[in-house]
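Note sheet for the following structure.
A single protein chain has been omitted from the complex, and every remaining protein chain is retained in its original position.
What follows is chain A.
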Amino acid sequence: MPDTQTKPKFRWHIVVFLAPAVLVYTAVMIYPLFNTLRLSLFTVIDQERVFVGLQNFRTLFGETVWSTQFWNALGNNFWFFVVHMLVQNPIGVALAAILSHPKLRFASFYRSAIFIPTILSFVIVGFAWKLILSPIWGIAPGMLDAVGLKSLYAPWLGKEAYALTALSLVSVWQFVGIPMMLIYAALLSIPDEILEAAEVEGITGFASFWKIKLPLILPSIGIISILTFVANFNAFDLIYAAQGALAGPDFSTDILGTFMYRTFFGFQLQLGDPHMGSTIASAMFAIILVGVCLYLFGIQSRMRRYQF
């Protein structure tokens, strides 16, 4: 509706509606985000903040003390992500596929029960699994013993070789409900006519899943992958709750989140260093940004979407 005759009155109510959200969001999220990127270019010399350019990044990637820790955390973080992609998302899809079967009884009970771990805090999950896997309590060895596999037991969280995988699986256990729910929603939105048409052609059961449903839910799987990526690369809580800020044994469960926390906040005798902390945060920001861009431009834009 063009109202060109008189100069339109300035619509103050738009400002009033937008202002609170924009102000809080800008002041508490966007500004600190860029300020953190800026702080990574500074350091403290004689209690004064001095601009040092990319010196902190040179330290992070160039000095062995820092770079070994950084690459270790990054590598661990990748493994953490890989375990989620290989275990959590396939299990989630499988559970959703079973649950979406139209004649299944008790579906809502299963759905609610399987989602329960997702609502628990990392503190509960971390400690609960720590206790269960602990050699002192003996639940895990006892249960393996019951099926005659006691020799397989090891104090997984205490062994460098297993601790990270064990914690990744604990995290998978906790979050499997999210891909399950999202895929379940996607599967429900597939119109019955398509499935019936396929059935007429003789495509049922597994074939119908692989040939009809899976291609149709690929966009949702893409969304889940990027959500998993972002969540994994700023994970912290579970490792901290189960293994402490030192991410033991011997940093074998250290991921970027715990590494940044230690650097920024300090631990034991090392003092916190906000500028190196910002540097690590900037590196995390870059990694997440690259992942999100790869998804948006590389995957999502090429994915075929079907409108029903």
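The rule is short, and it goes like this: a contact is a pair of C-beta atoms (placed from the backbone, for glycine too) under 8 Å apart; a residue touches a chain by one contact, two chains touch by 3 or more; residues count from 1.
To be clear about the criterion, contacts and distances are computed from a predicted model.
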Protein that the absent chain corresponds to, by UniProt name, given "Carbohydrate ABC transporter membrane protein 2 (CUT1 family)", "Multiple sugar transport system permease protein", "Response regulator" or "Pyruvate dehydrogenase complex E1 component subunit beta"
"Carbohydrate ABC transporter membrane protein 2 (CUT1 family)"
Given that one chain is not shown, which residue among A:41, A:60, A:241 or A:255 touches it?
A:241
Across the whole complex, list the residues on chain A that are touched by the chain not included here.
11, 13-14, 16-18, 20-22, 24-25, 27-33, 35-36, 39, 91, 94-95, 98-99, 101, 103-104, 106, 108, 110-125, 127-129, 131-132, 137-139, 142, 173, 176, 181-182, 184-185, 188-189, 205, 223, 226, 230, 234, 236-237, 240-241, 257, 260, 264-265, 274, 277-278, 281, 284-285, 288-289, 292
